[in-house]
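One structure, pasted below without further comment.
Every protein chain except one is present and positioned as in the full complex.
Read from first to last, the chains carry the letters A and B; within each, the first residue is number 1.
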Amino acid sequence: MTAHAGWQRVLLAPLQQRRNQGSRWFWPALVVVALLMLVGAALLPRVPLAWAAVTLLATLALGLWIALVSSLIVQNEPHAARLVPGHARALRRVLLVAGLVFLAVAGIVGAAFGHALPTLGATLLALLVVAWIVRMPALGMLGWIVPMLVSRASKSPAFEAMAGAASDAMLARPGWVAAGATAALLAAVAWSLPQLLQGGDVRHQRSYRARTRLRVFVRHGRVDQTRWAATGRLGCVLRELSTWPYQRVLARISAQRSGDVLGRSLVGLGPVFHWSGQLGSALVFGAIGLLLLSVVWGVGLLGAHLGGASGAVWPLSLGLMTFVVNLSVAARTALYHSRREQALLMLLPGMPRAAALNRPLAVRLLIQFVVTWALGLLACAAFVPVQARQFGWLVTLACVGLPWGALLWRDWSRLPPPSPMTAAAPVVGVMLLAACAVGLQLVFDWPVWTFALGFVWLTLALLAWRWRGVAAAPSAFPVGRRS
Amino acid sequence: MNTVTTTPSSSAGVALHATPPDPAPSVTASGLCVGHGTQTVIDGLDWALLPGQVVGLLGRNGAGKTTLLESLLGLREPTAGTVRLFDQPVATLDDALRARIGYVPQQSDLFEWLTPAQMLGYFKSFYPRWNEAKVEGLLSKWDIARDKRIAELSGGQQQRLAIVRALAHEPDLLVLDEPVASLDPAGRRDFLRELVDQVLNRGTTVVFSTHILSDLERVAFNVAFLSAGRIAVQAPLDELLETTRRLIGPAAEVQALVQAQRMRVIGRAALDAGRLQVLARVADATTPAPQRTAAVNVEPVTLEDLFMGLTQ
Partner (left out) sequence: MNPVDLFSIATGSSEPIYRQLVEQVRRFVAGGQLRAGEELPSVRELAQALAVNPMTVSKAFGLLEADGLLERRRGLAMVVAPQYRRAQPTAERVELLRPTLERAALEARQLELPAAQALALFKTLLRDAEDDAP
């Protein structure tokens, strides 16, 4: 075994990780996304091919940067950082060198277009921001509040006055601006490096544990129950509130001694899976989201403030599509993670087996999916008036997520464990379908509703095709026992 | 006064001497083959458990103990062979029989979002027979908080709770997969005491897999060794210890002695320099075991020796 230098070892790790753990769909997915972007850029008029190529390059570079930073952060394990000699140093060196390489490339490309310095500055900023979002995903999730607040504040006259004064000052002394900006950026880099890749102290350990919990949550949809207490009183209160409907349902079925065994057994799979738990969390977190929206965005119900503003439709549709797709993914991971409970449930008297289990279960899953989809659509539709043309698009794009509900009907006894691709692949697929729909509509100018109907028909066809497979498969529970 | 009656048939897994006709076995596996993907874990296994037997299943890590126990309960489909519980195929057990089965899986942190009171109340609604008094008694005796989430209980408490859940509906067949793995020695003794107390009075058939040989010695009357995907030996433990000897010596002498005494070889391992180590049983408990000769060393065996020699 050759002894690798520190940095070689550090760089090898992401490759090995990809080889060992990566899904075989990663490269095809990446290629498809890149092609999509190229095609999209080529289709849009007034966009020179050079710009399209640059955008593609930038996206790929950004993807590579994200992969590198996340791998480095995973390698930055607190015990290794403290106890393995030179480990933390090697990691930071790799990050610095990689950053410089990216900057160099960006500088060259920028110089080719004649805007070297602004490109460099923008790239450095982008690299920093992305690295920080990878390190603390909470930033990415909540950070959008800041631009929203700024955009709201920008409507006020005081802000405009301040902005005017600042831009005047900057235009008067460009040299100072450049120097100041550079100094600020350099300071940001110097401060960021040891914070991004920490050295194994107590704060590092805490942040590492938090990241692990988040990774488990995102990948498996499973919250480490013992940690709820650590989120404090607020966390406990939220948990109690969001599981209140589930607790009521549980109490009711525990009291009854007869009735639909399958329905009662599904309660045993937990609030993550059961409709009552999902209802509870949707209500609680929806209410919180609504509160945030109304405070930050000044949005009221029924599109009162948006009025004819069509700009909200696209982010809403995007959100709705990914939400719908995540429904099927979440059901799948919830089923996988409750497989040991399912083993106990299969031993309950009255529990059906084989087709008698699979068919009702399939129907229930589908109903749960469709109802949640419809409710999500209604919730989004509350912000867009019906008459607007965009409403049709909203519904159509919502229907894009429907065929993924058909994926719920499968041989569950062969369910593989969830991987990062499990969540990512449907999102990519949905984007693909949506892009196709939009593209076709632009090219052929068919009415929007045809697409909606098309997707519904596709869903029904998939369901019909899979129905027989579901009935012929072995008992769904416990899931994932065969491979 | 002891209320358990010991019949010869309930203490003999594989009868070495004439016994009255056995009652119908509570668990029968014939020709069972179970695989994970392309590997076969259980390969042509035949097994029968009689009512009232307490059987300890021993095997190395990865030998397939959990797979076997899951297959016995119908939680895993075999690729070949059949399993019958109480003389019904396990794939189509009717409800009355399923109410007579209790299972304690290896992981004990199940239903971790519920409190013990909620979890037990939930299960109670499914079973026709539920001994609430016993549940309350055990919960108090083992000091399990009823209204604390299971996720917040310690590992030992969780395991005990799983056992309470399995015993509550008074099963006739109890399957335990490493039930005491995360209990400390005091807890293990306590649990085994309780288990034996609770189940023996009712003549429950108990199968449990464990690594901890001392527990097995105390509690199990029969042991079964799982090796190479089959049950290598199943016999009452006492009989096994008394009739098995370890013979070590030059290969030829050892084999000659085995044949002369008409012993049955159950495990063999070749040692260096042409010597052979053999675990062999005499025909029955009444036959005296051979004494050591000049060439061959004959030693009694402990359960650990049997474990090392019979499981590969």
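What we mean here is this: contacts are C-beta pairs under 8 Å (C-beta built on N, C-alpha and C of every residue); 3 or more make two chains touch, one makes a residue touch a chain.
Keep in mind it's a predicted model, so treat the numbers as computed, not measured.
**Student:** Indicate each shown chain that the hidden chain touches within the full complex.
**Tutor:** Contacts of the omitted chain with visible chains: B.
**Student:** Tell me which of B:Ala145, B:Leu200 or B:Ala251 is the one touching the absent chain.
**Tutor:** Here the residue in touch with the unshown chain is B:Leu200.
**Student:** For the chain left off this view, which of B:Pro23, B:Gly137 or B:Pro300 is in contact with it?
**Tutor:** Hidden-chain contact among the options goes to B:Pro300.
**Student:** Which residue from B:Leu97, B:Ala145 or B:Leu241 sits in contact with the chain not drawn here?
**Tutor:** B:Leu241
**Student:** Identify the residues of subunit B touching the omitted chain, counting contacts across the whole complex.
**Tutor:** Its contact residues with the unshown chain are 1-2, 4, 6, 11, 54, 189, 192-193, 196-197, 200, 213-214, 217-221, 237-238, 241-242, 299-305.
The definition used in the following text is that only the chains that are shown with their structure count from here on.
**Student:** Sort out for me which residues of subunit B touch subunit A in the complex.
**Tutor:** Going by the criterion above, the answer is residues 36-37, 70, 73-77, 91-92, 95-96, 98-99, 101, 103, 105, 107, 110-114, 118, 121-128, 149, 151-152.
**Student:** Where on subunit A does subunit B make contact in their complex?
**Tutor:** 225-226, 229, 243, 247, 250-251, 253-257, 261, 264-265, 267-268, 270-271, 340-341, 343-344, 346-351, 353-354, 413, 474, 478, 481-483
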